[in-house]
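Handing you this structure, nothing more for now.
A single protein chain has been omitted from the complex, and every remaining protein chain is retained in its original position.
Chains here go by letter, A and B, matching the order in which they are written, and residues are numbered from 1 within each.
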C-alpha cells in the first residue's frame, strides 16, 4: 500500500521553543518547548481523502503547515511521489507548491482584502504560467464555474462575499495551479451548518472530477466520516490510530478514539446519555505525560501505560493503533 | 465623469474638507504672485504697523510690508518644508519597516535598540542639535529631520507588517510559491500602508510646526524669506501694539495643520476596504 502513496510523512517532529525566563536561565533549567508533533507518520494515496481528527493541541494544524512547508519540521521526512520535499529550494520548491496546495480555516483572513477575486486567481495562473496571458480571463471564469460561483464574482472583492462564498474562492485559488493534493485545514469549521454542507459537497465533487488527493483536517468527527476514506486520529502530537474510516468508526481500537466518538453530541435525542465520555482535561503539550499520552484520562490504563510509550503498529492484525491494550479488531 | 462623481459622493466629509483646504494652500504656494495683492518684500514707509483694513486685510508690519501677501508667500516655503522634511523619512521608514518586520532576526533586534535610543531623546532637541552642528538653513533642517524621523515611520510599518505576515492570505501566497518580492509588494505593502500614510499627513502638519519653531529660533528659513514661523518671530516684539503680525501667520499654520489632519482622517476612511 505504501508504494502507491502520493504523499508520505515519516516520523515528523516539530517543537516550538518557548521564551525562557531569566530566573530559569540562571537556575540552568533547559529552555522549554511546546512539542507540537512527536513523530508523526502517515501516507496519502492517489485520489483518496485522509481525514485527520483531533482536539486542540493535538498538532493537526502544525502537521498541515509542515506539509506545505509553512513550518520547517525539526526531524523526519515528507516525501511526494517518493522524493523528499523538505530540502527543496528555488524552482524545485515552487513546483512542489504547484502540486500540493492548501485551503485555510478562516475565510475572512485567507484572502487578500485588496485583490479582487479575479486578480487573486489570475495571479496564481500568471506566476506559474499555467495558461497563456490571453487565456487568463477564460481560465478564471472556468475556475469560478468549478466552485459554483457566478462569473461576475471575478470583479468583486472578498468583503462582498459571505463566508461560504469566500471559502469557495479559497478553493478556486488552490485549484488554479492544478495541484494533485489539497491540504484542507478545518475548511468548514468557521461556517454555519447549512453552508458547511455546501462546501463539503464541493470537496467531494471536486475530488471525483479532478482525481485529487485530500488531507481533510478537522475536529468534527461527524464531518470526517462523511468525507474521508481513511482516518488518522491524533492526540498530543501523535497518531494514535489510523485505518479505514468506517472500520474505525464501527469498532475503534484506541480508547481515545472511542471517547472521541462517544463525546460527539448526537442529533438523535433518544441516544442521550448522562455519563461523560472521558474524564479529565487535555494535558499541556509543554509537559506531556510520560508513557502513553492518553493514560491520565484512560479508563483502562495499566501500570505499563504510565512508563512505556506504545508504538503505532498493527498489533493482533488489523489497522495500526498505538495502545498496549488493543485487542484483535472486533470486526 | 460618472466615476469621478461617484468617488466624490462616496468620499468622507473630512477628506473633502481636507482637499479643499490643501488645494487652496497649494494655489497660494504655487502662484503667490497671482493672489497676493502686494510684493511680500516691498517696504512701504507710509503704512507702518497698520491694523487690518480694506487695503491691507491682515494689516502691515514695522516696515509697512503687507501681512496678507507675506502669509500667502510663506505658503510656498512651508508646504515645501511639509513635503521635503517628510518624504525621505516616509520612503526610508517604509522600506526599513517592511524588511525588518517581515524578516525579523538580527536586523530587527538592531532596529529595536535603535528605536529605543531615538525615542529616549526629545525629537525637537535632537533635531536642533543636528542643525546646530550642520549650520542653520532649510536644507540642513531637512537632513536633520530625516536622520531622526524615518525611525518613527519604520516602527509603525514594522508593527503592521508583523501582524500581516502571520495572516492566512500571506501564508496562502507562500504556499502558492509566489516570489518573496511579490508577497512583500503585492500582499503585505498595500495592506500595511494605511497607518503610515495617515501618520504621514499628521507628520506634515508637525513638520510645518517644527519648521516654524526652527524658523522662530533662527535655525530654519532665514529672513527676509517669508516663512510662517519667521513671521511670528518678527511680530513678537510688536505683539502688544500690533497683534496681527503674529496672529495671521499663526492662523495659517493652524489651517494648514487642520488641512493635513482632515485629509489624513479622510484617507484612512477611504482606504478601509470594508467601507
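Here is the rule we go by: a residue touches a chain if its C-beta (ideal position, glycine included) is under 8 Å from a C-beta of that chain, and two chains touch if they have at least 3 such contacts.
Definition applied: contacts and distances are computed from a predicted model.
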**OP:** Out of "glutamate synthase (NADPH)", "DMSO reductase anchor subunit", "Methionine ABC transporter ATP-binding protein" or "Cysteine desulfurase", flag the one the UniProt entry gives for the chain missing from this complex.
**Re:** "Methionine ABC transporter ATP-binding protein"
Original post:
Which displayed chains does the hidden chain touch?
Top reply: A
**OP:** Looking beyond the chains shown, say which of A:130, A:197 or A:309 touches the absent one.
**Re:** A:197
**OP:** Using the definition of touch stated at the top, determine which of A:18, A:92, A:135 or A:277 touches the missing chain.
**Re:** A:277
**OP:** Name every residue on subunit A in touch with the hidden partner chain.
**Re:** 49, 55-56, 162, 164, 192-198, 200-201, 204-205, 219-223, 225-229, 245-246, 249, 259-260, 262-272, 274-279, 281-282
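Note that in this section only the chains that are shown with their structure count from here on.
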Subject >> Complex contact set, residues of subunit B against subunit A >> reply: 167-169, 171-179, 182, 186-187, 190-191, 273-274
**OP:** Going by the contact rule at the top, pick out the subunit A residues touching subunit B in the complex.
**Re:** 65, 68-70, 93-98, 101-102, 104-106, 109-115, 123-124, 127-128, 157, 159, 170, 173, 177
